[in-house]
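Shown below is the structure under consideration.
Apart from one protein chain that is not included, each protein chain of the complex appears where it belongs.
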């Protein structure tokens, strides 16, 4: 299938992303780690530690949703100008199987890209199974020109 | 618009839900509180406390996504037999405005209900603004007959 | 729930829309009629005529999808400047019940509106039942300034 050319890909931004460790909020709580960044792709993961489970031994759907939302927007940063902003404006997620333990991995792929918007698909894996699939839209805000 | 009759509504289950306090995982971390339960409706909220914010002062999209996922499934419990299980199988979420502080409130409404599946819409409010809108599908698993 | 103020509503545009009869393509084939237009709302309908049915007596899902797509974008025209363009960029549709005969009615409501984007929800009714529910995003292109 045709994919964008990603001529704007900035490897220096990509290489810096896995080292970002000053997370806050849900990404810090979940312990999200970026493990791979390429032109139009990003992979991140988290450990399904016991405290994330409900009394029935499954992770709350919000765990998967938050990880999906995280890679959906972050995958854009190596593709947009420094100082530009990528905000997920909507996504749709299918939760395919319960998540009990191990590592939850999500991989994002940009399938459409203009100067104002991108469409990204995400697949999530746990215990060798596909546990989630998502498709969403990211709005890109270009940096303000310097005064 | 036509809505289900909700003949199966069990007020005793509904009344017990706001008192549930043994949350785990993301609902515990976010401090989700159920504040209203009715036939086919549920409202829940969380405090947008500073530690939920990113360095730009906004809550991660996963905060809204997790709250939406929570009410999407939970709204079914007063409508299904005791022992049955409601699992969100998919949802679509539009993130409409940044969330900086105050209380984030989400209200779910069941718009379609059969013995096997339900469709639920959710709207989320913060600082008197609509900050999220979602629509999703919940799969209902009937309890196993006793041996 | 909070709704946009719709200060930009242009009643003259709204009043003209039901009289538009030079439809082409799928809207012409389906016989879509706009029956109500208000500030942030639009209702349209079509007759479920026998030739729309498959051999099992149900309308193809594309019938509902096309009607939903039609009102999702069209509801914006009384709200945007003359010469501006409203294009549906994405939507999610739940198909809730089969459609066999009678009139299929869809009502759109704008729940979020900026100068660049709108979010719209749609509910569809047939034979006194809710047969569809949708939520989508419309991108607004402002008219080019005159030279």
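Labels A, B and C are assigned to the chains in the order they are written; within every chain, residues are numbered from 1.
As a working rule, a residue touches a chain if its C-beta (ideal position, glycine included) is under 8 Å from a C-beta of that chain, and two chains touch if they have at least 3 such contacts.
Every value quoted in this text rests on a predicted model; they were computed, and no experiment measured them.
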Among C:26, C:84 or C:127, the residue in touch with the chain that has been omitted: C:26
Residue touching the undisplayed chain, where the options are C:14, C:37 or C:59: C:59
Residue ranges of chain B at the interface with the undisplayed chain: 89-90, 92, 117, 137, 139
For chain A, residues in touch with the removed chain: 1-3, 92, 94, 96, 107, 111-112, 119, 121, 123, 125, 128-130, 133-135, 137
Absent chain, residues of chain C that touch it: 22, 24-27, 29-30, 51-55, 59-63, 65-70, 73, 87-95
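Methods note: only the chains that are shown with their structure count from here on.
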Computed distance of Cα centres, chain B from chain A, in Å: 23
Inter-chain centre distance, chain B versus chain C - centres from mean C-alpha coordinates, in Å: 28
Contacts with two or more other chains, residues of chain C listed in rising order: 92, 119, 137
